[in-house]
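A single protein chain has been omitted; all remaining protein chains appear in their positions.
To keep things simple, chains are lettered A and B as they appear, and every chain counts its residues starting from 1.
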Amino acid sequence: MLQRDINFSVSSGEILSIHGPNGAGKTSLLRAIAGLLEVPDGCIAFRLHPHDIIANPEERIGMVGWLGHQDGIKGELSLRENLQFHCRYNRCFGSVQDALASLGLADLQDLPAQYLSHGQRRRLAFARLLVNARSLWLLDEPLSGIDSRGKACVRQHIQRHCEMGGIAVVAVHEPLGLKSASLELQ
Amino acid sequence: MIGYANPKRFLDLTRPIPPWFFGVSSTLLAIGLYLALFVVPPERQQGDAVRIMFVHVPAAWIGMGAYALMAVCSIWALVNRHPLADIAAREAAPLGALFTGLALITGSLWGKPMWGTYWAWDARLTSFLLLFFLYLGYIAIWNVTEDETRAARGAAILAIVGAVNLPIIKFSVDWWNTLHQGESIFRSGGPVIATVFLWPLFIMLAAYTTLFAALWIVRVRTAILRRTVRTRVSAGFGR
Partner (left out) sequence: MSSLALIGRDIRLASRGGGNTFLAVAFFATIVTLVPLGIEPVAGLLHAVAGGIVMLCSALAALLSLDNLFQADFEDGSLELLVTGPLSLESLAASKIAAHWFTTALPLLAISPLAAIAMDLPGAGLVGVVLAVALATPAVSAVGAIGASLTLSAKRGGLILPLIVLPLLAPVIIFGAGVVRSKLEGAENGAVLYLSAFSLAAVLLSPFAVAAGLRTNLSA
């Protein structure tokens, strides 16, 4: 069961990092924000404009950029095909090539995704966020399993996303390495 | 209704009911069976075989009624999230399946003297058999799904989807040419069955209904008590 008495708000351009030991509920909290998990007592809402508040989970779901615990990658498809499907499905127009290149995956783009290492898979999963123009990023352990160069890359992208007005809520069990507000779960 | 959400209150309120209902049920069963076996005259065409009707028909009614009850509780569970609704639906299912099975078996026994066969794939019998399988599927979801909340909702959805079978059973004898006789009691013109048969039938129905209600309430109470024990034990271990 989830926590009690959690209050927070994050605004445009800010990063919120959620810390806590394993099992503390970081993933559950992210899922709740995304609208994937029901919150019996409490309210989670997105405010788009002063008078435009969205609290309904089914509406929130369609507005977040989600990077979950699992990769959500289809092994039988190539990297490029994975991202292209994501693009067409979400009706967005980001460049697949640029996203792959910026995470160092351009050379592997025609390889079936099942041959990727764990770190490469996490990077591919992160690349999805770059093609999809969602302003709220919910990231569950985005740095896990990636080497230090990849981590620097991911941090850079998160930074740039927020500099351009986006929001990032990140669950981590190690220090994020970016300037962020912190929420501690026990 | 809100008061029933409090488990202790529900347990207190329902404690006197089962013994009372069991008593009423046994009495009615005794009366009904006596009438069915000794008082009712042999029917014109079937002779003594007609006496099976008094065991078979009420069982079929309860079998269908229990499913309707299950479906209504399921809707209530999905819409209202009332904690008692899931339990009520779940505990009704095995009882409904039992009565349905009883109806199938007694109907089969009745079919041999009446139609010359133990079974026929006509619309009424087939849709009633499907009812039995729907019960099994419903119970299976509860058993196989690990998380209880998911099991509750999944089972509720299945119960509602399967409820379309009920009008099919009821009207199958009208819509298709079936072996099973047409509606003789619950029809628009009023019953066409002789009164001497009607009374024992309704007495048996009342007996079955009170029996079902008693068993159902006992099961629901047991489920609540079991849940209370589980909660207390896990809270105790937490210390």
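Basically, a contact is a pair of C-beta atoms (placed from the backbone, for glycine too) under 8 Å apart; a residue touches a chain by one contact, two chains touch by 3 or more.
Quick caveat: nothing in here was measured; it's all calculated off a predicted structure.
Engineer: For the chain that does not appear here, which of the shown chains does it touch in the whole complex?
Structural biologist: Checking the complete complex, the chain left out touches A, B.
Engineer: One chain is left out of this view; which of B:T27, B:Q46 or B:T145 touches it in the full complex?
Structural biologist: Within the whole complex, the residue contacting the unshown chain is B:T145.
Engineer: Tell me which of A:R47, A:H69 or A:H118 is the one touching the absent chain.
Structural biologist: A:H69
Engineer: Could you pull out which residues of subunit A are in touch with the chain that's been left out?
Structural biologist: Where subunit A meets the chain not shown: residues 34, 36-38, 57-58, 61-62, 64, 66, 68-74, 76-77, 81, 85-86, 88-91, 128.
Engineer: What residues on subunit B make contact with the chain left out of this view?
Structural biologist: Against the left-out chain, subunit B lists 78, 126, 130, 133-134, 136-137, 140-141, 144-147, 149-150, 153-154, 157-158, 160-162, 165.
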